[in-house]
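Just one protein chain is left out here, and the rest sit where they should.
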Amino acid sequence: MPRTVKKRSLKAGLPPGSLVYVGEKGAAKATVTVVEYKEGVVREATITDLTECFPCVDASTVTWIDVNSVHHVELVAKLGECFGLHPLVVEDILNTDQRPKLEDYGDYLYIVFRALTCNGSRCSMETEQISLILGSNFVLSFQEKESKIFARVRERIRTGKGRTVKSGADYLAYSLLDTVVDNYFIVLETLGERLEALEDALVENPAAQTLREIHLLKRDLIFLRRSVWPLREVLNGLQREDSTLVTESTKVYLRDVYDHTIHAIDSLETFRDMISSMLDIYLSSASNRLNEVMKVLTIIATIFIPLTFISGVYGMNFRFMPELKWRWGYPAVLLLMAGVSAYMLYYFKKKKWF
Amino acid sequence: MPRTVKKRSLKAGLPPGSLVYVGEKGAAKATVTVVEYKEGVVREATITDLTECFPCVDASTVTWIDVNSVHHVELVAKLGECFGLHPLVVEDILNTDQRPKLEDYGDYLYIVFRALTCNGSRCSMETEQISLILGSNFVLSFQEKESKIFARVRERIRTGKGRTVKSGADYLAYSLLDTVVDNYFIVLETLGERLEALEDALVENPAAQTLREIHLLKRDLIFLRRSVWPLREVLNGLQREDSTLVTESTKVYLRDVYDHTIHAIDSLETFRDMISSMLDIYLSSASNRLNEVMKVLTIIATIFIPLTFISGVYGMNFRFMPELKWRWGYPAVLLLMAGVSAYMLYYFKKKKWF
Amino acid sequence: MPRTVKKRSLKAGLPPGSLVYVGEKGAAKATVTVVEYKEGVVREATITDLTECFPCVDASTVTWIDVNSVHHVELVAKLGECFGLHPLVVEDILNTDQRPKLEDYGDYLYIVFRALTCNGSRCSMETEQISLILGSNFVLSFQEKESKIFARVRERIRTGKGRTVKSGADYLAYSLLDTVVDNYFIVLETLGERLEALEDALVENPAAQTLREIHLLKRDLIFLRRSVWPLREVLNGLQREDSTLVTESTKVYLRDVYDHTIHAIDSLETFRDMISSMLDIYLSSASNRLNEVMKVLTIIATIFIPLTFISGVYGMNFRFMPELKWRWGYPAVLLLMAGVSAYMLYYFKKKKWF
Amino acid sequence: MPRTVKKRSLKAGLPPGSLVYVGEKGAAKATVTVVEYKEGVVREATITDLTECFPCVDASTVTWIDVNSVHHVELVAKLGECFGLHPLVVEDILNTDQRPKLEDYGDYLYIVFRALTCNGSRCSMETEQISLILGSNFVLSFQEKESKIFARVRERIRTGKGRTVKSGADYLAYSLLDTVVDNYFIVLETLGERLEALEDALVENPAAQTLREIHLLKRDLIFLRRSVWPLREVLNGLQREDSTLVTESTKVYLRDVYDHTIHAIDSLETFRDMISSMLDIYLSSASNRLNEVMKVLTIIATIFIPLTFISGVYGMNFRFMPELKWRWGYPAVLLLMAGVSAYMLYYFKKKKWF
Partner (left out) sequence: MPRTVKKRSLKAGLPPGSLVYVGEKGAAKATVTVVEYKEGVVREATITDLTECFPCVDASTVTWIDVNSVHHVELVAKLGECFGLHPLVVEDILNTDQRPKLEDYGDYLYIVFRALTCNGSRCSMETEQISLILGSNFVLSFQEKESKIFARVRERIRTGKGRTVKSGADYLAYSLLDTVVDNYFIVLETLGERLEALEDALVENPAAQTLREIHLLKRDLIFLRRSVWPLREVLNGLQREDSTLVTESTKVYLRDVYDHTIHAIDSLETFRDMISSMLDIYLSSASNRLNEVMKVLTIIATIFIPLTFISGVYGMNFRFMPELKWRWGYPAVLLLMAGVSAYMLYYFKKKKWF
């Protein structure tokens, strides 16, 4: 997380609206996929260079332009120019460290949020910023990395199945948002599994390693929380949007994805509660174990220290020690020792130490 | 709890409105009970298969269709079609991992919440999702499992006692909600009893087992909380509903069940406070016990270690040790030892160590 | 507290409006005191049975009917019938586990809250539910137990002193609320005294007993909190009541008792803060004491263990140990021992261990 | 703080509006200072007894009546009668345990708050309740104790300097409030100094005394908080007051003192955060010190216990122990002992124990 903060400083001192890409450099070439569709018609093209603006004047079709990695500053700037985007919007698209937000610029809405995907079995979270521009008959999507997260949506358009091809640009934007929120649940599940594994480990054999993993899990939760919480406001804002860009029928769907986000937040908070409960249990267990260790030490020491003292006394070399010459001195001392130990054991038993 | 999150991922990538049942598979056959009543008239039927829609046009009667386990996707889809439900509603009925919510679709209200029941003396909580569709003269109820939670309501209709048969569909929906909230109190009581038992155990003999049970109780509370809190919003929404589906006279009753929910939340928060207080007490007791153990060890060790040292000195084999030949050397050393111990005991007494 | 939750389950499954008394059974007979008054005129009667409704049509007088223990279901039901109370109100009067609330039924207001009284010097809190029905010219009050909490109000009416006899039913209701809130302060004071005593004990001699009493005090605070917090909303609601049942001049007085409630809540929160601070101090003191004990043990052990080892070496029985035959061997060893101890003491002094 | 709660119980059971002074008894005589001023004219008088009301009809001048200790019930009651105050206001003036509040009675505003002053270098906080009555051309101020807190304001009026003499009664009320809030900052500074001293002590030599002082500081903060927080609402209310009693030009000044209060609250919260951080550090340091002590004990014990055992073995008196007769037995054992210690030291070194 601190990592994501660092990048900003590259921009300090520059005038507002300066176009600087603050993320890691990705592939050599950005891929721009253009899909134009209406019911029954789908046109698809991939362009790698953008020298001239192409018109998307046909109001009956929806045009979706998907830019696959935003580190090509000129390309993004050109697109922004073509679609008449505000300089601050282009700046924010390139600045891949945005907090999820929704901005209404009259002719178009600017939506930015984070997609999360899981890598590997232990779920090392991958994250990328996604910017959407929703116009009356077009959607621009800018992905930070070359991920395949929107592949299924494109597939659905290609095959002409589902509501997407029958609906407007707002439904397409909803589909993209829905895909991203669905991915949150996959991440949540993996976190849930790690949580359960940790809980079992806590019961069976709590170790220092468990502690470290609790810490890592907590970090991941903090990160996830930071992505999901503001998205809720974004979706709430979209539902209440007065503009004509979002139709009433799509708002029902937006309410659904809003509910999903609430659900995800709910699960996150539950996880947080459970982790803090686990930390309590861990600390208590540690103090329990310490107690047990100390009891063993104390019992052993308390029984043997007096006995050792007695044997020490009769190991002294004084010339005049009458007991040493007694016929039954040795057995008597052994008996004394046995008596002392028996009393000690009885005392600990009464104290319920074992 | 993490378990409930897992199921969602089955749906990731599918288009919105896809009908997938995410719960556990239940009985082979779903049972659909249809009850149609007005004052003085009660008709009841059980159908196991639904091939054609049946009309419920008689505006003077109320029709209640209770589906007993929702894992039969086609049946639910068919019912949804018959009553003109929005695809997202049908999807949510099948997706048995919803957060309690209320949605107004104009012609009907969609209400979803969780019923909780206690199994066995230690109250292993059973939970199921219940979806209600409240129309002008019908109520559809979808239960996740084959529970008997609504049996009493049906009984009351059959016998014609109570207000239900005299009132409309909204009162029936209220009765079902009221039954579910009443069950929360039974669960709360059992949790309260476990809490009291734990509190006694904490006083009498705090053990590692106590800690684990505190943890389990806390988990159950987190789970209960997650079901009850959002229900409060649902009921608040129902009371404020502008539509003609909920009559003014029923709103008085809804206010009552709303108050019950607030009461349940109140008790839950009290339990949470008490559990966190118990954890504090547990940790403090543990540190108290450790203190006590350490004191015993320290007293024993501190008294005997110097004595053992003295006896060790006179156990040395130096040829020239004048004390060893003294007539009263041995008694003198014993006296010295007694003196040292007495001083030690006095010192600990002064420090209030015992 | 868990106790109070238990009772509810008696009602699960019954139809709404079922009249079941959920409290403990009290005296054999309920006492109903009827006071009718206007300025200069006071009529008082005690009835133990209610077979017929008596009219209270005289709009110029105020009628106060005080039912002293509500476990006589028929009597309460009859009264409810006479005054035309909603079934849910009668149910709530009998269900003595209500959360404080205010409900406006048009013709009358239903107010329910809890009275707290202190018993004995250690203040074992007594609690009872009180229900008020405020009509245009009558007040019904239902007390859960046979307490004397309203005796002084009745006395004031009898003697004709104070504003009560000159004012309407709303002022009477205010007087009863004011009496109850005044009693909260007595309970708060006793809790404050216990808190101070605990704080002194914490300074002088923190023991396991102190911990238990902190826990008990915290429980009492949680309970008190649960009674006082919702009362605040009730009084706020009364002040904002639009109906003609509460006059403007009485609202000034209601604002006053509202301020008292806020004040009580304020004190409660302060107590909570102080108790949590005391727990911190307790835990820190415990760890301090453990530190001290460990230091004593460590100092004693660390000084004597090496000395004992030295004496052990010269207690060995090897035939060829030249030191044993030296003339000054014994004094030399004693000197060595003194040197070692001196160094150890210097080391601990430097470490500021004593 | 619990102390302040106690007094209330004197009033339980009395009818509302009963005049009872609940504070400590002060000086024998209350001092009433009357100042009447307009620009260029200042009349001042001190009266000790009030038998008749004096008119303050001259609308062009401002009359300030300052009562220096409110425990003379009759005097306050008489003043209340003269200025037509509501009985509850007079009751509240005498009840010196009010929560800061603002009440609008139409003709006048009633403002009550607490003044805090520091006594001595260690700042034992003195607190008193101050009640202000702000009329159209008069201000009544009631101080609980005989403090000199308003002396400077009176001085400014006398000398005719500043805005006060040129402005109305509302500006005078503002001046008094401003004086009180300025005093909060002096108290805050002293608390800040104590906090810094504690922080230094925490770094240099954390002792049990430090803990106790943290606790005391926390108590003082809780107390201060209780006085300052509600004052914020009071000042916010004054700014939004619709009545003609507060002019627009004075509202600018009230906003300023409101900002000061926010600033004081801000500092208080910062102090709270820092104190809770200090407690964490204290606890962590304690556990660190315990660790260090235990390590020393463990190292010493672990090195010498095996050595002592070895010497014990060769101190046994068996007749047949071949080693005892070996020529190099003794040096060999010494070597063995050195070897064991060396290994132990190496082991601890590897474990980074010292």
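Residue numbering begins at 1 within each chain, and the chains themselves are lettered A, B, C and D in the order written.
Keep in mind that, in the parts below, contacts are C-beta pairs under 8 Å (C-beta built on N, C-alpha and C of every residue); 3 or more make two chains touch, one makes a residue touch a chain.
Predicted model only: the values in this text are computed from it and were never measured.
Colleague: For the chain left out of this view, which of A:V20, A:A45, A:A151 or A:I300 touches it?
Modeller: A:I300
Colleague: So which of D:I65, D:L172, D:L188 or D:V333 would be touching the chain we can't see?
Modeller: In the full complex, the listed residue that touches the missing chain is D:L188.
Colleague: I need the residue numbers on subunit A that touch the omitted chain, in ascending order.
Modeller: 1-3, 5-6, 8-9, 11-13, 15-17, 86, 88, 92, 97-99, 101, 103, 205, 208, 211-212, 215, 218-219, 222, 226, 279, 282-283, 286-287, 289-290, 293-294, 296-297, 300-301, 304-305, 307-308, 311-312, 314-317, 321, 323-330, 333-334
Colleague: Touching residues of subunit D against the unshown chain: what are they?
Modeller: Against the left-out chain, subunit D lists 152, 156, 161-164, 174-175, 178-179, 182-183, 185-186, 188-189, 192-193, 195-196, 203, 252-253, 255-256, 259, 262-263, 266-267, 270-271, 273-274, 277-278, 280-281, 283-285, 287-288, 290-291, 294-295, 297-298, 301-302, 305-306, 308-309, 312-313, 315-321, 352-353.
In this text, only the chains that are shown with their structure count from here on.
Colleague: Over half shared numbers or under half: where do the identical copies subunit C and subunit D land at their interface, same or different?
Modeller: Comparing the two copies, subunit C and subunit D contact each other through largely different residue numbers, since under half are shared.
Colleague: Provide the C-alpha centroid distance between subunit A and subunit B, rounded to the nearest whole angstrom.
Modeller: So the centroids are 26 Å from each other.
Colleague: Return the residues of subunit D touching two or more other chains; collapse runs of consecutive numbers into ranges.
Modeller: 315
Colleague: Chain contact graph: line, ring, star, complete or other?
Modeller: If you draw each chain as a dot and join those that touch, you get an open line.
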